[in-house]
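Reviewing the structure listed below.
Here we show just some of the chains, and they stay where they sit in the whole.
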Amino acid sequence: MTESLAITKFSDLANPTRFLSLSGRILPWLGCLTAGLFAVGLYLSFTTEGDYQQGETVRIMYVHVPAAWLSMMCYTVMALSAIGTLVWRHPLADVSHKAAAPLGAAFTLIALATGSLWGKPMWGTWWVWDARLTSVFVLFLMYLGLIALNRAMDDPSKAARVSAVLILVGFVNIPIIKFSVEWWNTLHQPASVVRLDGPTIDPEFLIPLLVMAFAFTFLFFTLHLMAMRNEIWRRRVTAQRRMAARMASRES
Amino acid sequence: MMSLLLRDLKLSVRAGGGALIGVLFFMTVVAVIPFGVGPDLNLLSRVGPAIVWIGALLAALLGLDRLFQTERDDGSLDLILMQEHPLVLTVLVKCLAHWLANSLPLVIASPLLGLFMNMSEVAIGAVAVTLLVGTPALTFIGAVGAAVAVSLPRGGLLVSILVLPLAIPVLIFGVSASYAAVQDPAPFMPPFLILLAITMFFAVIGPLGASLALRNASD
Amino acid sequence: MGHGFYITVSYGVSGLIIAVVLGWIWLDGRARQRELAELEASGIRRRSSAPVKDGAA
Amino acid sequence: MRLTAEGLAARRGEDLLFSNISFGLGRGQGLILTGRNGSGKSTLLRVVAGLLRAERGKVTWHSGEDAVRASEACHYLGHRNAMKAELSVHENLAFWKDFCGDLPGGEGVPVAQAAEQVGLGGIAHLPFGYLSAGQQRRMAFAKLLVSYRPVWILDEPTAALDTRAEATFADLIRQHLGRGGILLAATHQPLGIEGMQELRMTGFAGVAEEFAA
C-alpha cells in the first residue's frame, strides 16, 4: 500500500483516518530517535566539565533549559493549531491543541521544578517572585485554565473553537516570558543561547544543551502525536456509541 | 436533603470544571500579587494572610449571589418551597454545598499559598484555621444577600450593602487572629473566639433570614 | 546537602513527570483501542470500511 | 381526600386579579382553568400551590382526618421546567424523586420507567439542556410520575408538545384521575379529557380595595 505516501494535498491530512495511519507509521521512528537523542544527551551532560562558578549544578541546566524552551514552544504549537481551528476549521487542529495542553503543563512543571531545585543552591531559596519565574508560573496556570475550560464544555468542537480564541489572546504572555529578564533585570539569567547576536555560551555546555534540547523537542512531538491519536480514537468511540444508541432506539 | 447536597455539589463541579478550580483560582490571585507589590519577600509574607483572606472573600462573592437565582430562573425554587422539609434546613444544606464546593478548596489550598508567600509555619497554620472557621460565616451572610436578591428583583444595591458590610467584621477578625498568631504581643485567642462566635451567630441568623426572604419572594 | 543531591532530584523529578505523562498517554491509548475493538466486535462497522466517498470538505 | 378553596382573592401589583373564587375537588375530579392571556390562571394556580399569598380566602387539603398545608399534597408544573440544564435527565429526575419523596397513599415509579412513560426512554442519559423544547417539557412532566402526590397542578402542560405527546399526556392524566388523583390545570388547548369541570377566568376583578375603597 503506497497510496498514503502520496499525500499531495494539504486537505488530505484533514482526514483523521489518513492521519492515523501516517502517524502510526512515523511514531516508531520518532520514538527511537527520541530515545537515542536522550541517550547521547544524558551521556554528554554527565561527562562534561562542571562550571567554575556554578559547580556541578550546571548539569541541571541540561534539563531545565530545554524544558523551559519546550514550555513556550508547546504554547506556540497550540497557537498555530488554534489558527488552524479558527481559520481553516481543520478537525485535526482541534485535536492538536487539546492534546497539547497537558503536555505543555507537564513541561512547564518540569521547568519550574528543576528551576527551583537549581535556585536553592544558587540563590539560596526555592522560590522568588522574580519576573521570569512568576511569568512561567502564570504560563503554568494558563495551561491549567485551558485544560479546565476544555473539561467544562462537553461539545468537543465548540470547546475547541472557544479555547482556540483564548489561546490566541493568551499568546501575549509568551513574549512577556521571553523578555521579562531584559525588562526587569532580575535574578534570573538573561538569554545566552537564543539571542540576536549569536550565542554567548561556552561550547562546552552548548553541545550537550543542544542535544538535550533536540531530545526534548522530539519527545514532545512523539507524545503529541500519541495524544492526538488517543483523542481521535476517543471521539471515534463516542461517535460510534451514539450511532449505536440511535440505531437501537430507531429499531425499537 | 442528602440528595440536594449531592446535586448542588455535582452542579458546581460540572459547570465550572471541578474542585480544582478553587485552588487554581486562588493560585492565580496569589500569583498576581507579587506583580503589584514587587518581589520583596518580607513584605509579601507580611501581607500574606490578608491576601489569602481577601482571595477567600472574593471567591465567596463570585457566584454566591446566584445561589438562589439559578433555582428561581429554572423554576426549581417553586418546588423547593412547596416541600414539607423545613425551609431553613434546605437553605442550610445549600449553604453547606456552596461552602464545600467553593470555600473548602480554598481552605485546603491556603497552606500552599502560604508557602508561596513565604509565610512562617505558624502563620500558615493560623490562616488555615481562621479560614476554616471564618469562611462559613461568609457563605451564610452571602446566602441572605442571595435570598434578598431573589425576592426583590431590583435589590441589587441592597444586596451589596447588606453583604459586604456584614462580611467585613468576619474578614477583620479573621485577619487579626491570623496576625495575632505571629506577632507577639497580641494574643491569638480573643479574636479567634470572636470569629467563632460570629460564625455561630450567622449560622443561625443566615439561614433564618434567607428562608424568611425566600418565603416572601412575591411571585 | 551537596550539589549532587539537587542534580539527582532534578533529573529524578523530570524523569518522573515524563514517565507519568508517557504512561498516562500510553494507557489511555490502549483503553481507547480496546473500546474500539469492542465496538467493532459488537458489529458496529466504521463507515470507511465501505467504499470511500470523499467527505473531507 | 379533598382539596377546597374558599373565597380566594389574589392580586398582582395593585390589581386584584380575581376575588371570591371557591371550589372543591374530590377523588378523581379535575378542574380546568381557561380564559384569556393575563386573566389570572397562573396566579390562581400559584395561590393554590401555596407559592403566592392569597389576598383573602384559603386553600385546604383534607386527607383522612387532619387538614395539612395544601402545597405539600401538590405537584406543580409551571411554565418553567425546574430541571437543571447541566445535569442529565436521569440525575434531574432522580434528584426530584428523592427530594420530594412520596406522600402516603401512593408510590412514584422508578426514574427509567417515568422517562419511558413520557416516550423518551432512550435519552435519559443526555444533559437536560440538550433536549428540544418539547422533549424538555415531557421530561418535566415525568417529574410528576417519579414521586406520588394526590394533586397535580399543571400550567399549560401541553405547550410545545407534538400531537403524539399530547395524547400521551392525556393518557397519563387520565390514569392519575383513575387512581383517585385530583387535577387542576390551566390550558388554552383542550386537553381532550372528559368529565372535567371548567372555570373561566375573566381577569381584573377591580383594583385592590384597601386604597380604592
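Annotations
Every chain is named by a letter (A, B, C and D) in the order it is written, and numbering of its residues begins at 1.
We take it that a contact is a pair of C-beta atoms (placed from the backbone, for glycine too) under 8 Å apart; a residue touches a chain by one contact, two chains touch by 3 or more.
These numbers were taken from a predicted model, which means no experiment stands behind them.
Recorded composition of the complete complex stands at A x1, B x2, C x1, D x2, labels matching the chains displayed.
The rule is simple: only the chains that are shown with their structure count from here on.
Averaging C-alpha coordinates per chain places the centre of chain A 15 Å away from that of chain C. Averaged C-alpha coordinates put the centre of chain B at 40 Å from the centre of chain C. Spacing of chain A relative to chain D, judged by their CA centroids, is 56 angstrom.
Contact of a single residue of chain B with at least two other chains is seen at positions 14-15. Shown for chain A are the residues that touch two or more other chains, of which there are none. Here chain B touches chain A in the complex through residues 14-18, 20-21, 24, 27-28, 31, 34-35, 38-39, 41, 44, 116, 118, going by the rule given at the top.
Per the touch definition, chain C reaches chain A in the complex via residues 3-4, 6-7, 9-11, 13-14, 17-18, 20-22, 25-26, 28-29, 32-33, 35-36, 39, 42, 44, 46, 48, 56. Residues of chain B touching chain D in their complex: 1-4, 6-7, 10-11, 14-15, 73-76, 78-84, 218-219.
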